[in-house]
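With one protein chain withheld, the remaining protein chains of the complex are depicted in position.
Chain naming follows the written order as A and B, and within any one chain the residues start at number 1.
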Amino acid sequence: MSIVTARRISQIFFFLLFLWFCIVATLGEQWWQLRGWPVNWLIQLDPLVGLGTLLATGTLYAGLLWGLLTVIVTILLGRFFCGWLCPFGALHQAVGWLANRGRKASMMIAANRYRRGQGVKYALLVFLLAAAAGDLIGRLLRVSIDSPAKAAGIVAVMLVLIAGAARAAKRSVKRWTAGIVMAAIGVAALSLLTDGSRLLAASLQTGLLDPIPLFYRTVNLTLLPLVDGRLISISAASRLYPGVFAMGALFWAAVFLNLAVPRFYCRFVCPLGALFGLLGKNALWRVGQKADGCTACGACDRYCEGGCEPATVLRSPECVLCMNCLAACRHDVMGFHQHASAAGEISVPDISRREFVATLAAGAAAVPLARLAGMTGEAWNPAVIRPPGSLAEGEFLQRCIKCGQCMRICPTNVIHPAGLQAGIEGIWTPVLNFRMGTSGCQQGCIACGNLCPTAAIRPIALDERLGKGTFQSRGPIRTGTAFVDRGRCLPWAMDRPCIVCQENCPVSPKAIFTREEYRPIRLGGDIRLQGITGNRLLIEGPVLPSDQLATGDYFVAIDGRRNIPPARIADIGSSGITLADNPFSGAAEKGDRVTLLVRLQQPYVDPSRCIGCGVCEHECPVKGRRAIRVTAENETRERRHRLLL
Amino acid sequence: MTETPIDRREFLGRCTRAGFSVAAAGALGFGFYDSSGPDGLSGAGASVKIPDFSIPDMKGKLCIARGTVQGMDRAATVRAAFEALGGMKAFVKPGERVLLKVNAAFASPPTLGATSHPDLVAAVVRLCLDAGASRVTITDNPINDPASCFALTGIDTAARRVGAEVVVPREALFERFTVAGGRLIRDWPVLYAPLARSDRIIGLAPVKDHHRSGASMTLKNWYGLLGGRRNIFHQDIHTIIQELAMMIRPTVVVLDGTQSMLTNGPTGGSLSDLKPTGTLIVSTDPVAADAVGAELLGRTAADLPYIAKAERVGAGTADYRSLNPKEIQVS
Partner (left out) sequence: MKTTAHKKPGKIETRLSMAFMAILLIAGAGVFMRQFRINPAVVALRPESHQQALPSDPDQSAVVDTTGSKLAPFSPPERFGPDTLYEKINGRADLYLSSGFVSLSTQRFSMDNAAGNWVEVFIYDMATPENAFSVFSMQRREGARADGTVPNAYRTENALFMAHEKFYLEIIGTDASDALQQATGQLARAFVQTHGGATVASAPGADMFPASGLQAESLQLVTANAFGYEQLDRIYTAEYLIDGTRLTAFVSDRQTAAAAAALAAQYRQTLVSYGAASADAPHPFEGAAVIRFFDTYEIIFSRGKYLAGIHEAGSLEAAGSLAGQLAGHLERLGE
């Protein structure tokens, strides 16, 4: 079996595995449902997820340790993940192959030549990791300056460091180190002059471009909902995700750019590929030419997936180990050796020190800039309701990779990707939208936290969610609080009986309660009493809407008989109004004015009971902008948002 | 294919570097491995500590100084009152740093009596400096904009004149604090930096009616050390005052009853809300001081539930007469 065949089988295997993981990510115990399928395995194997969260939080969460395996193999062999494992790469390779069919060799060789732009992905990687590393830098630099002696000490250390760095820079040794030291000194100096608390912040944005979360997200949110239907029913109800257009557009742009340059995304954009390029610098075995025998026919360049130019000086950080050059070479010159390519090799990623420092600084500076919007503090958006178990906003943004697994698994389809409501950093992070979906957030469900690969939504137990057992003292997890919009609510604003929110409130005792009020209804004119027979009131006046009034919510009062409580209308007939029970016998006279009342049960929310599940909002019959809506007030995850003591 | 020595050396070098890389990656991976994930109790880290500023020998000292009801001289009165308790030297030792927690809650002029009077502030600062204090700091976290509060109340000018430093609160000066045994002040931002940099703390408060708590005097004054969305505590005002009494054990408090705000507290706004009461209390027991102040408002300690609550947690005694108060008359 040739190595190229093995690679193809591997790519197909992992691509199908990926698709399978996407399909089975639906709650249930059938073999085609979630069961125990390790649907996050490919995300966990992606070391950029692990590295990003490690930089942002200082911890490597459970399954992300799988990324270490990938890292080790990459250090030893190079970018095997790109050529053999990555399902997104496999897709690009397939599309690129389709696009190249029938093209001349010269065209293909031209398309596969190395371009300076391939260095962009390293810049993107540095930018994204620097954005995630703000807190880490802060922790490293964190010294409390509370005495002049300490300040003097720090200044002295800094002077020594500056002198050392200047000397190092002068001797051009370890230039990068010098640059980093200089930057650190700059930050430290700024910290000394300012509070420092705002200069550094961490935000994990690798997920925007990291191919594995990107592919998961796109398939979960923009592709599966399209094919979900009659033949294969993947989810209980067909899915909607407002605002995924940009998400899909990014995906299709990445796919169609393969027509211009094969594996465009992998070569120019992919920050994960860039990470592998850096890691594989010292790979023990590498693709390259033997010392002699090359006729410079260019056949190896023709099918090169990485655009690393094996025919001439090989750019080893670009090589994705597709092994096509081995198969294509008629002279058996190409091989996988311990030594560098005989025609020369550049094993350093194509990013200059200047670019490196600039993107590093830009990444570290971008997050504090974004934080000036105050979305994680004072200017928090109450419309951002995070799934139950989510961490406080700052920590949440240090973990969420926008992979969309929570949105995919949510049985009621209430978890949606955010647009800009959670700030520029929060784009495509999960928020609850109770206007959509099949119901609110289900009390007995803990799916999102158990699917989250990075614990941005914690894997809570049912007891913790419900506030039972050992969690009794903490109470149930609240995602927000429902507020009645009295200007839109039917019984509050429009004199129409409705207790849908109260009836549907799933917590016990109910968080929504009602208070009764009787209000006169509008009629075309006065109603006068003509006589009473048994339970019937004979009346004179405008024609009454009998269907509406006989529903049990309408009552009769007779003016001037204030001590008699209103009597319920049982029926409206040609002969008058039939009451369920007639308290007026002998107490009213002919000619008395009759008032028809509607009994309204006006809803109130008890904030100490409400968990913000949104079932009321979902069920509210005012369908456009609901008359009862949940906002994030009193959510458990942010103590600062609490409403009650 | 021949292998040159250079190739071999290069390969060995690469092996070493790759080996180190693998080891480093493994160390990072396993070193920071976290199998259980975050616990979701954000910010539950170690809380800062606020020291006890009281002086053991001076427990239960109380002086009630009465002056002329109309136009009492605050400076002279407070001097005499401290003198009666052994002078400021008994409270502030040479070289100590003193924090004056004034009431600068509102951006209103001193005449309206809603805030600490600048004359009194200046007099207490002078007493401290005369006693040898190395530095006197004045602070409060007001309800209105801090800078305008300090300016309009006249405290800023007065402080500058006598050489005290005004610390205007800003985010970086707050630290999260938990009162041991407390229910409300848990992981809550407290104006900590000025506290941490001081050896003694003196509370300076006017006697005021308060819409929620009944009265705002020396105990309620510590509310101005809280940050964050503290108005949530108005849901349980007496308990928060109790916890404030647990949080701050002051060196001494000065309760200014030269005039008392009897109505429309705590903001007042009209001279008709004020009544000259010609009394100034200096006490190491803030509960006793407030008990005296309650009488100036025409109430008793029993009318103010927070006094009993503060007494219960050992912040002082409501029965101020049991302290044998020194009562002096200042003409």
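Couple of notes before you dig in:
Throughout what follows, a contact is a pair of C-beta atoms (placed from the backbone, for glycine too) under 8 Å apart; a residue touches a chain by one contact, two chains touch by 3 or more.
As the structure is a computational prediction, the values presented were derived from the model and not from experiment.
The chain not shown here makes contact, within the complete complex, with A.
Of the candidate positions A:Arg239, A:Arg386 or A:Lys510, contact with the hidden chain is made by A:Lys510.
Check A:Cys266, A:Cys294 or A:Leu451 against the missing chain and you find that the one touching it is A:Leu451.
Touching the chain that is not shown, out of A:Phe13, A:Phe483 or A:Tyr518: A:Phe13 (per the contact rule at the top).
For the chain missing from the display, the contacting residue among A:Thr5, A:Thr295 or A:Ser608 is A:Thr5, taking the whole complex into account.
Screening A:Gly186, A:Gly344, A:Gly552 or A:Pro565 against the full complex identifies A:Gly552 as the residue touching the chain left out. Listed by residue number, the positions of subunit A touching the unshown chain are 1-6, 8-10, 13, 17, 27-29, 31, 33-38, 41, 97, 299, 303, 324, 327-330, 332, 409, 444-447, 449-451, 459, 461-463, 466, 468-469, 499, 503, 508-510, 531-536, 552, 575, 578-579, 581-582, 585.
The rule is simple: only the chains that are shown with their structure count from here on.
Rounded to whole angstrom units, the spacing between the C-alpha centres of subunit A and subunit B is 43. Residues 1-3, 7, 10-11, 14-15, 17-18, 21-22, 25-26, 28-30, 32-40, 42-43, 170-172, 183-184, 187, 196-197, 228-229, 232-233, 235-236 of subunit B touch subunit A in their complex.
For subunit A in complex with subunit B, the residues that touch the partner chain are 50, 54, 57-62, 65, 67-68, 71-72, 75-76, 146, 195-197, 279, 281-284, 290-291, 338-340, 389, 391-392, 395, 455, 458-460, 636-640, 642-645.
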